[in-house]
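For this view, one protein chain was removed and the others were kept in their places.
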């Protein structure tokens, strides 16, 4: 019959990659899927796959900012697609602002009085948004000198190349030539700032250019692979980029807490994407149900260790 | 002490609003929240609240297309924000295409061979996308005659006003003067078609104009209320529209299966939005955990019945 | 191709069964599943199926007490399996106690000081447990006169037959001859009371007798059907009763918010139960993801209305 479940055995001083290897031998339930995600990611990297990474939600305020930067600097990703929230909060820290550890069970009206905005158990002090405005407005004036109409990734490349903070993933991506798409950029505080700027200056973030560039990248990709942290626009935008490309994803990893039965794409299985031709019929895929703030660090810590 | 839980009692021929009233008397767990959502929605309508409705996911292929049209025609909504998927699938039916009832547990590679794309248990035959292309391309040529640069809601108003299908929510919204925002329009098959068109013609969907119009609507809204079906960009875009407005939402209803602990906005509680000043401190709010394809029809069927 | 999705259309004064019929015509996502659950339940009743109903969680404090009683009195169930919580809270009300509507977001240490125990947003005043003790102890003395060793269903039949409250499902079941199993009865406040009694008197609730009676009922059942509200012991106990029976469930409906990927039986699909022979290969089954306090009243209100 099939391979036996070999029970996980732990030991002191255990390394993350050793734990993942043990999970791979058990091979079942969510632990087995975490191990399979690492296996597929390793295989993608060995095959020199073009890696598209979707980063939904609020991973940056959630503590994954440096990991995104590491992933870019180590060459573990070739194309990023993310939410306006992740970009905004990366820039907030690049401009000298910060995020604080708070409480999830709290009276929000009292936080409001204290000038604190809450993201689950992250606190964002109001003044960082003022700092953000002070810093981004002159930067917008500067970058539009290179032309006032651009895709979201061109917009973010221009911003990233002007940042000083080595921990910024937007800067790292610009430095490494990794495009960062933000197809719903208007739907963020960065978007609000861009609109404020556009009231008196010419600025147009042209989403159809995003499509053009994404379709080109998808068409030229080699053995393309998708690593999807959360759902939302980043997941759909990455998958749909293959609809007009000659081939499709040969690898796909999804880490999400969302579910399929309500029909939204965020919770859809990767198998479903095969029916659309977004993922190859014989692609290696794995759906991991879980919070990416736990699962993704485990994956990357394993990958950074040589096998 | 507090009000007693009065147990739900059922009867033959029971009306939906009667069932909801009974759930309101029990008042607890999810049933109590469904009743509270109806109560808040009724109060919004009585107060002549400006109602912003967010429609995430794939509600249209999921059978809610006519309900959206009813909601628009009956004056239960003033501003819509939705995904490209909902618009695309509305247009597919408006152009004579259809969606079919399929299976969720199925071999997707076989569906692919049969030319069927799957959305959970909805089947979309490949030919409807060809039909969609045949019909949308000349329409794009026509609407750009009124100007080639526009917000997403202007884009959809122009399309909607050219449709024949009385069941189309995009048409109903155009006819009723209800703006339909789609801030991530590039992230959809309609977006892909717009890009195809833009390769040889001038077309720019300018997302910063979306922000401008949304902020204006939010600023001018009277006793504004939010009805959020699912999360994603629609939810965030509606909530953030209040960040630059003088006041904030006085009512908010959320129906979602997403959760707060991963920090993404889709799953965030409405209480959290109070810390951001998006919702008033004393606003009436309710979070209902559940699939909007079940909960929203119950709510609207109740609302359509006079109290 | 397959049947088209016919979009739900609402109307004023709409009855619950009409809404469910409309959901059945759309036929997809969770709405389609609610309609399918009603269809299967109707078919079970028409086929004079022996209906096993599992009632997990805390449905009784959650407002479903009278519906359970109605379901018993109307002959919609033949065998009940439930948690100690549901039985305890039914008896609390039968003895004159009550449950109150409270808040889910609250400081529990303050509730503790006020003598209130919380079940999500239900408040249970401490004194009802004192009342419960005062009433159950003499009742235990009385029922053990008929013999001190018994199955959990015999235990509950004896209690139920001594209750006065027409709204009690334990009483209704005893009156109608519907056995109520509570295989984990020790795991409840009723169980604690039984233990207190047993310290000075002979009392043995013999769980292996539960197995014997359940296996007999399963073996003698005609076209057996399972209606599972929530998971836990009730679900597993019902399904396992078929492991030693000659046939298996021909119908099965599950309403749960739990999920399969962690491998626990509560979240397992009904398809999985076919691999165990607990459900027939060609059985009619449906998994509905949702809170039973919303879904089950919809189902029963439909069923009570003649088709």
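Order as written gives the chain letters A, B and C; numbering starts at 1 within each chain.
Keep in mind that, in the parts below, a contact is a pair of C-beta atoms (placed from the backbone, for glycine too) under 8 Å apart; a residue touches a chain by one contact, two chains touch by 3 or more.
Please read all numbers here as calculations on a predicted model, not as lab measurements.
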Selected from C:3, C:48, C:149 or C:222 as touching the chain missing from the view: C:149
Where the missing chain touches chain B, by residue: 28-30, 33, 105, 259, 261-263, 289
Touching residues (missing chain, whole complex) on chain C: 56-59, 61-62, 85, 104, 108-109, 111-112, 116-120, 122, 149, 183-189, 191-192, 194-195, 198-199, 203-208, 210-212, 215, 230, 232-233, 236-237, 240, 243-244, 257-268, 271-277, 281, 291-293
Where the missing chain touches chain A, by residue: 1-16, 19, 22-23, 26-32, 34, 61-67, 70, 98-102, 105, 116, 120-123, 125, 167, 257, 271, 289-291, 293-295, 297-298, 300-301, 304-306
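We take it that only the chains that are shown with their structure count from here on.
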Centre-of-Cα separation between chain C and chain B, whole angstrom: 35
Residue list for chain A, restricted to those that touch at least two other chains: 259, 261-263
